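With one protein chain held back, the other chains of the complex are shown just where they sit.
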Amino acid sequence: MDYKNTLTTCTYCGCGCNFFLESLDGRLTGTIPCKTGPVNEGKLCIKGWNAHEFVQSDERLKKPLLRKDGELVEVSWDEALDFTATRLKEIQKTNGPDAIGFCASAKVTNEENYIMQKFARAGVGTNSVDHCARL
Amino acid sequence: MTILSQMLDFCGIERQRLRTRWVSSAEAPEFIDEINDFIGVLKKLGPSPLKNEQAKMLA
Partner (left out) sequence: MIDQVKQKINELLSQGSVKGVVALAYAHGHAGPCLFQKGDDLDALCLGDEKKAGDVRYPLNKVLITLARQYPDDVFGVLVRGCDERGLYGLYRLKQLEPDKVVPIGISCPRDLALACECKKPWPDDMTAGEAPNEKESGGTEQKGVQDVEGKEQPERFDFWKDQFLKCVKCYGCRDICPMCFCYDCSLECEDLVSKGDLPVDIPTFHLVRAMHMADRCIDCGLCDEACPVDIPLRLLYKKTAEVMNHEFGFTSGINKNEISPLSLMGPMPEK
């Protein structure tokens, strides 16, 4: 029997609340906020309280999906990335860089958001960059 | 109901706004009397404190 409480940081937003992810025999069973965590002091928002549910959810994607003939099919990462790069380049050429908008996320690190905006501004040439927290 | 009426009082909502009475479907006159009596009590109490709140929230 393997029961553990793993101290971790919430991935949902930039606050960084600490909680314990409770797991029993490899399956996540619950979330308990860390009372001594400096950010949250034992409190969580509804997303944090349910953080244990999405991690091992069956609905999570395991492979990229690409729409072919109106149906979403699983493809390899190479195919997905090639398709994305080709189409973005086409749109940039045909409709101009401002036809592409970029939406950053609070769930990723500052560094990843930095790359996103750099790609948008220097790579594609648009300043249409926004963030989910503004919505 | 014992608990709920006291809890409503505790939260600032008059307990007379809650009424329980068992009425059979064959007792129509008793039902009418009960409701009329209840309306009388409620009119005396005036608008519920919740009503103002709802109005403020919808405004």
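Letters A and B mark the chains in the order given here, with residues in each chain numbered from 1 onward.
In this text, a contact is a pair of C-beta atoms (placed from the backbone, for glycine too) under 8 Å apart; a residue touches a chain by one contact, two chains touch by 3 or more.
This one's a predicted model, so the numbers in the text were calculated from it and none came from an experiment.
> Residue by residue, what part of chain B touches the chain that was omitted?
Touching the chain left out of view, chain B contributes residues 2-4, 6-8, 10-14, 49-50, 53, 57.
> Could you pull out which residues of chain A are in touch with the chain that's been left out?
Contacting residues on chain A, toward the hidden partner: 1, 3-5, 7, 18, 20, 22, 24-25, 29-37, 40, 42-46, 49.
By our rule, only the chains that are shown with their structure count from here on.
> Could you state the distance in Å from the CA-based centre of chain A to that of chain B?
Whole-Å distance between the two chain centres: 49.
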